[in-house]
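Just one protein chain is left out here, and the rest sit where they should.
Coming up: chain A.
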Amino acid sequence: MAATRERTSAREIFNTLEYGPVPESHACALAWLDTQDRHLGHYVNGKWLKPEHRNSVPCQDPITGESLTACLQAQAEDVAAAVEAAGTAFENWSGLPGASRAQHLLRLAKMIQKHQRLLWTLESLVSGRAVREVRDGDVPLAQQLLQYHAVQAYTQEEVLAGWEPMGVIGLILSPMFSFLEMMWRICPALAVGCTVVVLVPPASPTPLLLAQLAGELGSFPGILNVISGPASLGPVLASHPRVQKVTFCGAVEGGLRLFIQESVWDETMRRLQERMARLRGGRGLDGAMDMGTREAAARDLAQRYVSEARRQGAQVFQAGDSLFPPTLVSDLPPASPCTQAEVPWPVVVASPFRTAKEALAMANGTPRGASASVWSERLGQALELGCGLRVGTVWINAHGLRSTEVPTGGCKESGSSWHGGPDGLYEYLRPSGTPARLSYFSENLNYDTFGLAVPSTLPAGPEIGPSPATPYGLFIGGRFQAPGARSSRPIKNSQGNLHGYVAEGGAKDIRGAVEAAHQAAPGWVGQSPGARATLLWALATALERRESALASRLERHGMELKDAKVEVELSARQLRAWGSRAQAQGHVLQVAELKGPVLRLREPLGVLAVVCPNEWPLLAFVSLLAAALAHGNTVVMVPSGACPIPALEVCQDMATLLPAGLVNVVTGDRDHLTRCLALHQDVQALWYFGSAQGSQFVEWASAGNLKPVWVNRGCPRAWDQEAKGAGAELGLRAARTKALWLPMGD
């Protein structure tokens, strides 16, 4: 029988030269699932956990629909148990010397190497991704991640002195994640001494396998715990008091936007279509496939997008006949909704452009800010585009390269968290001595009404004591202006008597301030670091000249005169310190397996909004301002509520020394102003040093445009200490990283 079949086939194949299937057996994956009786639980504290009375969710093969296993759905108690285990493990794990953690990570890498076939088969089977992608990409990279982070752990005591691990980290993964995304996040967390609880969507066996491999190393069972459960458990994990930080990874692989210069449009489209015609898509477990197949939901999404695009008049080219083939969409009208929408996998939308400037505007004109590649033979042009693109990673004449040493992250709606490289480590560290994050989450906070209403102000009695007239107005666009609301609020001194009035800023003023800051931004970014340093130093000198006025203002608020003088002196010193740090910071990374450098650039965030603390009203104001400006940002500041006048004094100097719009100061009701800033979609970052409630609101509201936030949760900070006022932490937060890849070769 076999002989007959063979005889005809080989003869036919001789003529057609078709490829034929190269099936990878998934027997090992099924065998592993059998060890759990096809019913997976959670993996906590080194053991399988199968609590009773839980629902199960089936996990199916995305193409055939064959049922593979059932996965338990967790409930809140399971999450709590996992966090407890992680918390206990943290005590030991964080106390170990870095070298021991390094050893452990290397053992895990070896474990993965021993079981790699099982790992890639399981991942390919369940997710539908092409097996060669998982086998040749994900698994080796996972091992490299462990090795790289082992090295970081080894040198942690010297290199990262002054930083300590945060504690228990919660990791929430979305339905379309890959196990590599999980590795990117747990490796740095574990390396620096944190322990991890991962909440995976149900029907994801691979993380459970990974947890089992880690658990079977024997020592330190509780450092990696995996719970499978519904998305509704996310808030449970996030609000658990022992969880210090939550990392969230959304759906990662989407479609692409391709911008092609008009003069090479035809050639490029031709070559692209020619190449697409050769792509092979099909069952992930077939070794000769380029692209795997996703489950039905992803295919439907893509289908809807393509149909919509067709309706709007686009040209659609599809290659091949797999379940959903790679698709090229072109001639989509710029104003159509499809142009703005997220492009689903496996669609590519091609648009023409005339000049590089236009391309930059188009590329920066979407809310996504993860990565981009620039293809040009002209180095200068490629670099200019690379620096202008608002994304976290830029490849020049390459695409999709990744390596453990290079930080990967993004901006805008791609989120502000980083993994890989030094940036990835800082995500899980905090300055030594910071108190643990206590639970401050209040169920009673009403997000709709927080800061909405502004209490009215009424005359508050005579101004007492000798005082030069307090500077009045909102400092916006380089000059003092009257507030939109045409109202003021009284500032009382330490005896409860009226010190002066300050303007009552409102939503319109915030809008104006943010606009002014945006207008000043290009000019400020364009300044050389030396020029920025000069300006900050000049401001420091002006501050010193104004010492007696500032000290007397501070004294009115109950400070001892000598302490007030010290505060002024420290403020000037901070300005100079930050001025001298205004050098462009970036450095070159050497990447294994890549010929050519990768630049790690530090770029300004954009417009930074700061709500200053009540403690150290002058020093904090100046420190925050200086750090932000030194890194090329423009700012909107809300000064201390109780003592805003010293800040306004400084504005008088800023009016003459600094370009207009660089610094904008808005006084008024702090909660109201905070609300306006947090909800503003065009503020790139927000630092809030106020109340616990305000902190909670800021974190919630900033999710609107995913701006990075820094809140104090109501705890005061020692601004006079070097580490707090002028330390590395402010520097890290005041800028963002961009990785610029420059593969070389001729």
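Keep in mind that, in the parts below, contacts are C-beta pairs under 8 Å (C-beta built on N, C-alpha and C of every residue); 3 or more make two chains touch, one makes a residue touch a chain; residues count from 1.
In this section, contacts and distances are computed from a predicted model.
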Check your understanding: Looking at UniProt, which of "Protein O-mannosyl-transferase 1", "Probable ribosome biogenesis protein RLP24", "Myotubularin related protein 9" or "deoxyribose-phosphate aldolase" names the chain that isn't shown?
Key -> "deoxyribose-phosphate aldolase"
Exercise for review: Just name the one of A:H26, A:R101 or A:R132 that touches the chain not displayed here.
Suggested key: A:R132
Review point. Hey, which of A:A10, A:A27, A:A161 or A:A335 is the one touching the hidden chain?
Key: A:A10
Point to revise | Residue among A:V246, A:A398 or A:L679 that touches the chain left out of view | key: A:A398
Practice item. Check each of A:E158, A:E377 or A:D448 against the chain that is not shown and name the one that touches it. Key: A:E377
Exercise for review: With the missing chain put back, which residues of chain A would touch it? List them for me.
Suggested key: 3, 6-14, 17-22, 132, 136, 270, 278, 287-290, 377, 397-398, 595-596, 743-746
